[in-house]
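Data first, discussion second: the structure below is written as structure tokens.
Missing here is one protein chain; the remaining ones are kept as they sit in the complex.
Per-chain residue numbering starts at 1, and chain names A and B are given in the order in which the chains are listed.
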Amino acid sequence: MKLTNRNLVTIDDVSNDEMEALFCLADDMANSLDSQYGLCQGKIMASLFFEPSTRTRLSFEAAMLRLGGRVISAVDVGATSLAKGESIADMARVVGSYADVIVIRHPWEGAARVVADYAGVPVINAGDGGHEHPTQTLCDLYTIRKQRRTLKALRIALWGDLRHGRTIHSLIYALARLGASILFCPGPGLELPEHVLRRLSTEYKGELRRCANLNQGPERELFPIDAVYITPSSPHQLAMLPDISVRVELKAGVDALYVTRLQKERQAPTVEQQELKKKYPVVDKELLKGKEFAKTLVMHPLPRVDELACEVDSDPRSMYFKQAAYGIPVRMALIAILLGTRDVAISREYNSFAQKVEHPVYKRDSGVKCCNTNCVSNQETETKYMRPEFRIVSSEPLTLRCIYCEHELHAKYVASSDWHQGKLENKKYHSANSHWARKIKPGNLIIFASEDEAQAQQFKPSSYVTR
Amino acid sequence: MKLTNRNLVTIDDVSNDEMEALFCLADDMANSLDSQYGLCQGKIMASLFFEPSTRTRLSFEAAMLRLGGRVISAVDVGATSLAKGESIADMARVVGSYADVIVIRHPWEGAARVVADYAGVPVINAGDGGHEHPTQTLCDLYTIRKQRRTLKALRIALWGDLRHGRTIHSLIYALARLGASILFCPGPGLELPEHVLRRLSTEYKGELRRCANLNQGPERELFPIDAVYITPSSPHQLAMLPDISVRVELKAGVDALYVTRLQKERQAPTVEQQELKKKYPVVDKELLKGKEFAKTLVMHPLPRVDELACEVDSDPRSMYFKQAAYGIPVRMALIAILLGTRDVAISREYNSFAQKVEHPVYKRDSGVKCCNTNCVSNQETETKYMRPEFRIVSSEPLTLRCIYCEHELHAKYVASSDWHQGKLENKKYHSANSHWARKIKPGNLIIFASEDEAQAQQFKPSSYVTR
Partner (left out) sequence: MKLTNRNLVTIDDVSNDEMEALFCLADDMANSLDSQYGLCQGKIMASLFFEPSTRTRLSFEAAMLRLGGRVISAVDVGATSLAKGESIADMARVVGSYADVIVIRHPWEGAARVVADYAGVPVINAGDGGHEHPTQTLCDLYTIRKQRRTLKALRIALWGDLRHGRTIHSLIYALARLGASILFCPGPGLELPEHVLRRLSTEYKGELRRCANLNQGPERELFPIDAVYITPSSPHQLAMLPDISVRVELKAGVDALYVTRLQKERQAPTVEQQELKKKYPVVDKELLKGKEFAKTLVMHPLPRVDELACEVDSDPRSMYFKQAAYGIPVRMALIAILLGTRDVAISREYNSFAQKVEHPVYKRDSGVKCCNTNCVSNQETETKYMRPEFRIVSSEPLTLRCIYCEHELHAKYVASSDWHQGKLENKKYHSANSHWARKIKPGNLIIFASEDEAQAQQFKPSSYVTR
């Protein structure tokens, strides 16, 4: 099958139908766990965790061992050669020569992409900073599918820290692609990042609607919803829905309430954070009494802290411990497929609600850098060998998406590599939003982070530079 | 056999005869180490060590691997999700869904009990704070049995830090149950904790005698003994023994001298500790020249520091490295039995010198907490889902033993849940030691930690409150 020898860096690396095939295999494996032993005999998985983790690491390792494979593992950056100043690329090349498959967790966003680029063996992203955590999303979707028997036409509410949770970001893209309706219920100040919202509204076929005022007024019977994303698979076009209808629609029932904890470790511990913690919304018995939650699966990627009350644990709607347990068959299936020790048939069952766009690539060494300080492309050990690389995802305004961490930036100044050939005095730069700029062919485009940068490269301001 | 799917949290979880059966299996396994490979094929052990350890962890892991099983392991609290504020119960549930058996070491007393309560798979306590370390005791007893061919009528001297050593506590209960005589030789200020002494004198059929003055006077030929515990299996009743006879009896020979190091890590490092270190009693060639040690097995759970001189290493009486090596067959046998991959026959050979008492349970939410700050039931992450729980081990004075850490506390104020039904003004509390208090049926008993607590729950002082 097509998945053999591929990587799983983002959830987009696997299509809806491939996911369905993987889940079928996971079902098989869960039903005959013992007979999978031997499937990966003689194979070695490298389990590289440069950030704290118990469950994800142990889950991957247990999955590999249940397949009869073996594991070498490195935990914590302090005990590794990265502390000696080694680059991720070097590490990837070396470990890739020891192991047959690599599982990597790393605090830098985009790190898993770099490992995949250099390892020479299949790489699975087990979380790269705040970027993605695609196997968690696979376990999440597998849990829903197991209970609901389908992944079509889902209504999913996402609860808590939508800003920092990589788990959430992977899940959102997968849900949007599957044509789900998504309700966003963030804690205060923990709304989805702009780049995720933008991507939702430009690349998936649904519609995003803010509904901050949904719960104001005398009727506050609904749980707090910040925004709604609805794909055409749902019976109504969002545009046609007044707020009141959203409420009616929601009351029809939420398939899953996906709770996440405050991602403390992605923030500086401050006084504000203490405040945030106090205001963090809690899912408890009381909340779950709402009609819209009558048949809702309560989910959580774990570990939880206080955002999901222990009193809910014994509720039959609670799925989070099952969700963790499903990590074993899902990861077993994934590893077996990537290593090519199990083949799967892929049927065409699911539509994709994502627009497949091949954005042009921008990788000139013109001084533009990813704006995310936590991006792998901005780290001292990595800049020695890699240059920033972007996809041009929009021309108006001119928007670059980092290929590593997928953060976006708006280009301010541009030039053409065509014009200045000939006379030196023609080497000019323009404002990115000028009509002149839009005429530059993508292949000729030069993008500057600032006017200083442009001038440092001997370009002069054109009349299309607005200040 | 009955041990399958059980837990080993305290040494009391296995009876004398079950222990004998386990040791027979360990003998078998030691004799044909290679042919055990395959016995646990396809099984996974989770090895969770939230406190420093080499030998115990490596010993468990090696044992599982020699059985053909596999291991997933997490070391150190810093690198795990517990650092994210997760409860032990959550961790246990998740890891229990990955592994077939869990081995846990944790700094909190009673932590292994909680893991056993929630994991859903057999749990082995590899040391929980200063509470217990039952597999060490199994290795200790196996070593003695291997050399002495029986565990009956033993005379064992315990040396060093009897206060903080969990190893020592597990061993004492096992020895008492087996009917051994125990000589306590603590370092200064390192005597057995009160709750262990109390338990010895109330639940086992022997007699405890302080003999602080045993070595005073002109004759100081004996090593320093603080107390003696003698069970009826020994020829003399302790009550009949004057001090001088104890000395005569002892000179007849000690079967094993069990040395322990100062448990630095359970104490704040202070000036006093430095002092303690200097005064800590040392076992060396000179001491072992005593007649009573002529055939004594010199034992130590290791690691040792200075309390056992290296000059003793080559002495044929030294058993400590063998003792460590026996950890492999003993733990192999234990794992195989708990996983049900080997069955054993249990004969009736040993008497138990412990009184099997079913103490009534007290688990009302009345404000009484375990007095041990290191108890799992007092930790912030755990109080969210668990309430304190005790056994009422004595009524005069009213004594509660924490079911987690087994520390004891004396109840001060009580009430009855029966009396105040009816009129509110009858809701009264009494001193626990009043005769009125003793009339309350265990099922109706309410226990308060303080008068404030009682009054906070709308109880008023009765005339049976002494101040």
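We adopt the following convention: a residue touches a chain if its C-beta (ideal position, glycine included) is under 8 Å from a C-beta of that chain, and two chains touch if they have at least 3 such contacts.
As the structure is a prediction and not an experimental result, all values here were calculated from the model.
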Sole residue of B:T10, B:S53 or B:T137 that reaches the chain not shown, by the stated touch rule: B:S53
Options B:R6, B:R304 or B:R317, residue touching the unrepresented chain: B:R304
Residue of A:N5, A:Q41 or A:S463 touching the missing chain in the full complex: A:Q41
Contact residue for the chain not shown (choose from B:R145, B:R261 or B:R391): B:R261
Residue numbers in subunit A that touch the chain omitted from display: 41-42, 44, 46, 70, 72, 74-75, 78-87, 90-91, 93-95, 97-99, 384-385
Interface with the undisplayed chain - residues on subunit B: 34, 37, 49, 52-55, 57-59, 61-62, 65-66, 71, 75-76, 261, 264-265, 302-306, 310, 313, 321, 324-325, 327-328
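The rule we apply is simple: only the chains that are shown with their structure count from here on.
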Mean-CA-position distance for subunit B and subunit A (Å): 48
